[in-house]
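Written out below as structure tokens is the structure these notes cover.
With one protein chain held back, the other chains of the complex are shown just where they sit.
Chain naming follows the written order as A and B, and within any one chain the residues start at number 1.
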Amino acid sequence: MTPTRKLIAKIGSVGTALALGTAGLAIFLIIWTLASARLGNAVLLPSPLSVFETYGELISDGSLAGDVRASLVRVIAGFLMAASVAVPLALILAYSRILRGLVMPLIALIRPIPPIAWIPLAILWMGLGDPPSYFITSVAAFFPIFLNAFAGGTSLQQEHVNAARSLGAGPGALLVKVMLPSALPMIVTGSRIGLGQAWMAVVTAELIAAQSGLGYMIQVSRLSLETSRVLVGMTVIGLLGALMIGTLSIIERRVIVPWNYPR
Amino acid sequence: MLHVVEGRQQPDPTESQDVTPRLRVEGVTVSFDGRQQAAVDDVSLSIAPGEFVALLGPSGCGKSTLLNVFAGFRAPSSGKAFLDGQPLTGPSAKCGVVFQKHSLFPWMTVLENVAFGPRRLGLQDPRGIARELLDTVGLSDVANAWPSSLSGGMQQRVGIARALATRPPVLLMDEPFGALDAQTRALMQEELLSIWDKLRPTVVFVTHDIEEAIFLADRVVVMQALPGRIAREFQIPFDRPRSPEVMDEPAFIEHRREIADIIRVEARKSFL
Partner (left out) sequence: MPLSLRGVARTLATGLIAAVAIHGTALAENAKIRIGYPSGMNGQVPVVLDKAGIAAKHHLAAEFTGFQYGPPMMEGLASGQLDAVVTSFLPPFNLSAKLPGSVKFVATLGQSSHSILVPKDSTAKSLADLKGRKIGLSFNSESHLDLIVSIKELGLDDKSEFQLVNLQPNELPAALEKGLVDAALIRQPQTLRLVESLGAREIQKWPFRFTSIVRTEYLTANPEAVKNYVEALKDAVLFIATNPDQAATWFAESQRLDPSVVKKLSGENPLFAATKREDIKIEVDDAFKKLIAERLEAATKYGLIKGTIDSSVLTQ
């Protein structure tokens, strides 16, 4: 196929996808509008129009941006804190049998505790405000990152180590040029999952323990029966979550582990 | 005139040569936990510099294990191993290794894989060295490709280039062509010989393919299984450079028959 034909074909397939997606969304909005008109109860089901209007309100008075920023900061900070502990710990445990024996049972016991169950302790230890929410997002991100990094560490092939050593690699080069890259695909997978978990946890944490952010905004809106705002909060959470994970995926494929995704 | 020389049952370790053997094992035994018989049992072997030795035998005869001892990847349970007269304590950059499963680093490009050794050794212009070597094995086109996108044969060539990049005096090869189809294998054998002709490293080449062993090596060490021991050694007298036609010569066929007989007898032992 000539390059022009290829371009047209590509535009065609992207165009079709867009058209279908838009049509689906439009149908959904129509059904929603009819349902809310039928119900006639703005607290139970506001119309899409009122939700859009609320979007406008919250964007123009800057409060949406402020809440988005607050939630994002909590997620990213918590995620980074978790990763900076989980990755080294996982790799150390992958290579040390004794430490593994000591630490893994603890991790197996703590892991099933959902982040939301940590909230009472977090508030007791750190008071109200931001610190407990950082703690919660860290806890949420920690376990997926740790477990995947550990799997990445144990997946190190002896032959790669042997090959590196017979090519003159010392312990430093072994760690940085062999062990770390070998574990990297799984570390990134764990990070992607951890980021998603942290995002879900931040909303939960904010419902209870924060005074800003999207989860907080949903809770306060609920108390004043502002269901439109609740829906704005929910949709923004969904959109941002998808955006973050999507971005991380792209970075994963292009920058971090390109060898796993040859083009 | 081509003649066959019978090998002895066990090489005499005290047979002196003017030069220190490049590689030597003395009474080496390697046993694994949970296995009754040793993988390598009281083996002594001496390899001269520049010699091309094939370790040949059925599965379980300990040839790969012995190679790992030479490479420093596995310490013997008893006995001693020496590289250039010095005791072997671990892997050394003097011994380039080519693995059966190429073991290229998937997170590096072909070029970076080959440049890895030179970099570690602090050589000048590692990428230039790598490019040269890729040229030698005919893979300059794929220098920037990921190993996973190459065919099996190409990956093995990269593996060889990588092992040779540091110009190691010793090349240890563990069934490097085992996973390739017959045509590619034949081509790779010829290519290996042409590279070896130029660089003349000491080679220990593990294989289960009798013809490959005879075609490539100066000396074929036939091993037996359960426990792994040296059964017989054969000096291979054919002149170099060798071409594939040598495989049709009667002496070659005679060698092959003889070795095959020994192996069959040994294989039967482990089969039963």
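Here, a contact is a pair of C-beta atoms (placed from the backbone, for glycine too) under 8 Å apart; a residue touches a chain by one contact, two chains touch by 3 or more.
Predicted, not measured: the structure shown is a model, and the values here were computed from it.
Within the full complex, the chain left out of the display is in contact with A. Contact with the chain that does not appear here is found for just one residue of A:51, A:91 or A:123, A:123.
The omitted chain makes contact with just one of the residues A:117, A:225 or A:243: A:225.
Within the complete assembly, A:43 is the residue of A:43, A:65 or A:121 that touches the hidden chain.
Listed residues A:96, A:155, A:211 or A:247: the one in touch with the omitted chain is A:211. Chain A meets the missing chain through residues 41-44, 123-124, 127-128, 211, 216, 219-220, 222-226.
The rule we apply is simple: only the chains that are shown with their structure count from here on.
The geometric centre of chain A is 50 Å away from that of chain B, both derived from CA atoms.
Those residues of chain B whose C-beta lies close enough to touch chain A in the complex are 71-73, 90-93, 95-97, 99, 101, 103, 105-108, 116-117, 120-121, 145-149, 162-163, 166.
Considering their complex, residues 157, 159-160, 162-170, 173, 177-178, 181-182, 184, 257-260, 262 of chain A touch chain B.
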